[in-house]
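In this view, the complex is presented without one of its protein chains, the others remaining in place.
Order as written gives the chain letters A and B; numbering starts at 1 within each chain.
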Amino acid sequence: MPRLPRIVGALLPTALLVSALAALIGVPTAGAAEGTINLVAYSTPAAAYTAINVAFSKYPAGAGITVAGSYGPSGTQATNVINGQAADVVNFSLEPDMEKLVKAGLVSAKWDTVGPDHGMVTDSVVVFIVRKGNPKHITGWKDLVRSGVQVVTPNPFSSGSARWNLAAAYGAERKLGRTPAQAQAYLKALLSHTAAQPSSASAALATFLSGTGDVVLDYEDDAIAAINKGDPIQYVIPPQDILIENPIAVTTQAANPTAARAFVNFLLSKKGQELWAIEGYRPVLPGAAAAASVTFPTPRQLFTIASLGGWTKVEKTFFDPTTGIVAKIEEGLGQSTASG
Amino acid sequence: MTLLEAPPVTGAPTTPRWRAAGRVAARVGAPGTAVVYLSLLVLIPLAALSVAAFHGGWSAFWAGVRDPESWAALKLTVLSALVVVVVNTIAGTAIAWVLVRDQFVGKRVVASLVDLPFALPTIVAGLTLLTLYGPNSPFHLDAAGTRFGVWIALAFVTLPFSVRAVQPVLSELERDAEDAASSLGARSPTVFRRIVLPSLAPAMLSGAMLAFARAMGEYGSLVFISGDRPFATEVASLRIFGLYENGQNNQAAAVSLALLSLSLVVLLLGGVLRRRLTRPEFG
Partner (left out) sequence: MRRLLRRFGLRTAVLAYLALLVIVPVGSIVYRAFAPGLGTAWHDLANPSGATSAGFFHALILTLLVAGIAVPLNAVFGVVAAVVLARHRFPGARLLDAAIDLPVAVSPVVVGLALVLVYGRAGWFGGWLAARGIQVIFSIPGIVMGSAFVSIPYVARAVLPVLQEIGTDQEQAAATLGASPWQIFWRVTLPSIRWGLAYGVTLTTARVLGEFGALSVLSGNVVGHTQTLTLYVGYLFEGNLDTVGAEVGAVILAVLALCVLGVLSLAGREKGSRSWLSRFARSPRGSRTSSLSTTSP
């Protein structure tokens, strides 16, 4: 077939050239298109943002703007932005991930002066998601360490949700009157009951739904979304619980700062907060939940991360990858659970 | 066109300048481009990996590798790869034997199926195995979150290497010696052990080495079925991903370099051993 090489010979360099050019110019590169804002967020609000983005595009300030969303474990997403992922708006699970970006010069140190609640866009609480009917009768923190109960919680070194879970567990024990040493012992017991430690909150819920474990520790909003989807679960809000606060900010390197700010303003506005409430997220704007006709029960003994010393202290004491209390517990447990 | 050109009449053939230049370009430009491409894509990134791994010197590298969770991950990876390779070398040889020496309806289909794990994206492989060996298994064979689940996934992805390394050698094998041996009274197992196996050994070893290197680096199929439990089912690739996610690039690079070196050593060793084992009359 002498014709074959000629065709190949002609097409191949042309295809190469065109492809190389396209790649270099960056065909649909995220952020290059007019009116696109890059949202980098933690894993859970993927579904919520889909609905909210539609509403935003119908809003005057949002006309002609598309929101390109990337969702993943909060810690990982922060790392990716630092490594160069294009981001106009960042929405993390917890403050320390935002502070990482401040340290890298990607977010202004004044991010927490924005909005009605010092930089936060939504609140939530830690809940215990169990199988429908709650067959293991899990109602409080003590039930998680009962013999025979298997817990699913994400990996605390990548997932924000996991850090909220463990901070809540520790704080709950302290609220119940235990000493720091006893509270740490509880953490050890809790971690020894984990059946899996996936990388993000969503992954943890997916793992639970595919059959692993008796209970998964997750955000209230994730539980609500799953129930709305019809998943066979229910959730329990423990009486001692921590207030989860999710920060949001416009980055300093935003390609589209005006659009980005308009988006964040929308999310913090009355309309935006009502939409969050409908999606199951506790709004930070007072009155928004009522306006959306959604009620969120308040745990009897609700505390904040401030009562544990603030995130900076908690991150260092508990979640430092080498010297943190949780790291040491995991290591210690590893020696004995290595039989897998 | 060139056929109609009269060949040069006088002694030395005259070469037009541009043709000579073309030849030089081909000789220098071609390998040059190849090297540049390879460098930009493979060599420089691997160099960066090594530099990051040794950021802080030998002690930092060693600390990264010996970190309890990373060390456990590396040990688990090597152990799992070994288990799976041993099983698949035996199974692969058996499958190759059946494909070459046996005849049955649907043999062609089976032969193509052996290649399926290679063509299938690893994430799909993971999901596929999860449906049968995960919590929703219709046979109640829940291996998710256990080492057995890890082994199943690794066996799946390395199967083609074990079979395809042996199959062509087996099909080329001359049966004279075997027939002679059995006509002299040797029983089948003896014939296999004494005559067939030595000829197959280099190929089996080859397949085993490739399978081992593949198993050591596997990631996609393990993401869902392993449960990613530190010290229990977290293999090296999952650990590296976790370290990267947490921003610990240098430690991730250290573990990566250790993993890569192990794979390379195995592949090199395999090549040396295979050449030692290959008898002159076969190669």
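Going forward, a contact is a pair of C-beta atoms (placed from the backbone, for glycine too) under 8 Å apart; a residue touches a chain by one contact, two chains touch by 3 or more.
Remember, predicted model here, so these are calculated numbers, not experimental data.
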From B:V65, B:V83 or B:L127, residue that would touch the chain that is not displayed: B:L127
Omitted-chain contact residue, chosen from B:A72, B:A144, B:L159 or B:I195: B:L159
Contact footprint on subunit A, counting only the chain that is left out: 1-2, 4-6, 8-9, 12, 15-16, 19-20, 22-24, 26-31, 38, 40, 43, 46-47, 50-51, 68-72, 80, 82-86, 198, 200, 202-203, 205-206, 209-210, 226, 229
Interface with the undisplayed chain - residues on subunit B: 2-3, 5, 7, 19, 22-23, 26-27, 30-31, 33-35, 37-38, 41-46, 48-49, 52, 91, 94-95, 97-98, 102, 104, 110, 112-124, 127-129, 131-133, 138, 152, 155-156, 159-161, 164-169, 188, 202-203, 206-207, 210, 213-214, 216-220, 223-224, 236-237, 240-241, 244, 249, 252-253, 256, 259-260, 263-264, 267-268, 270-272, 274-275, 278, 283
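As a convention for this text, only the chains that are shown with their structure count from here on.
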Centroid spacing, where centroids are CA-atom means, of subunit A and subunit B in whole angstrom: 37
Subunit B partner contacts - residues on subunit A that touch it in the complex: 73, 75-76, 78-79, 82, 100, 155, 157-158, 194-199, 207, 210-212, 321-322, 330-331, 333-335, 337-340
Contact set on subunit B toward subunit A in their complex: 67-69, 72, 130, 134-136, 142, 144-147, 224, 227-233, 241-242, 244-248
